[in-house]
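Just dropping this structure here.
Left out: one protein chain. Kept in place: all the others.
In this document, chain identifiers A and B correspond to the written order of the chains, with residue numbering beginning at 1 in each.
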């Protein structure tokens, strides 16, 4: 078994869900044949998640629902000096998560037919985002 | 260290939480002595999670709460052509997650006394569900 590790840096993205399956696949190509790929987002106001990879309304519905669930004008928030979208972003990140672990079989991500990997940007004006990719296997 | 990988296929299950600890334990038996077990559900409308493993009211309370949190008649949902339970299922999956990683110690899952592994089915009429199990360790 071996460990391989590298960083994928994404440019600033708009608020919402962005499909990044292809960028991840390109980065891990030729890495290992069987094992696990671990993706770790080094930020606290965006998330990594897996969701349905075809219909764009799934992504917009998810954005809509999360904005209603964690409203920017929540009257009890005290952490507001970084903007009204900041504390909601931290909470969304806590709910959705910072990392993903995905099996690799025959050299490829063993995603289900409908599964895609998303960078879910929660800020209105985010900077670039770094994902550390760690492969472990043979 | 070694990597072992296999698939557990569950038959169609009713909506709600289903304890699958025993099926997972049976599948990984004899695999490794120390390391990690990774479970990956290849679907976007059911979830894998860990929760209290004794009292059935915990499971029914969780189903009730999630249904209230993500109502099927949410007026803003646009992704509705696969049924009113579909978009809520995608959101529940985003909140609960698609995979679990559990330590293995002395050849067994190192779960706490009250922890059980659940397949949380979010659809009313789901098909069978595939879980890819990856063991890494010695």
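Keep this in mind: contacts are C-beta pairs under 8 Å (C-beta built on N, C-alpha and C of every residue); 3 or more make two chains touch, one makes a residue touch a chain.
Here the structure is a predicted model, which means the values were calculated and not measured.
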Candidate in contact with the missing chain, chosen from A:66, A:87 or A:110
A:87
Can you say which of A:29, A:78 or A:106 touches the chain missing from this structure?
A:78
Where subunit A meets the chain that is not shown, the residues are 1-3, 5, 38, 40-44, 69-70, 74, 76-79, 87, 90-91, 93-95, 97-99, 101, 130, 132, 134, 136
Please output the residues of subunit B touching the missing chain, sorted low to high.
1, 34-36, 49-52, 55, 57-58, 60-62, 64-65, 68-69, 95-97, 100-103, 105, 110-115, 136-138
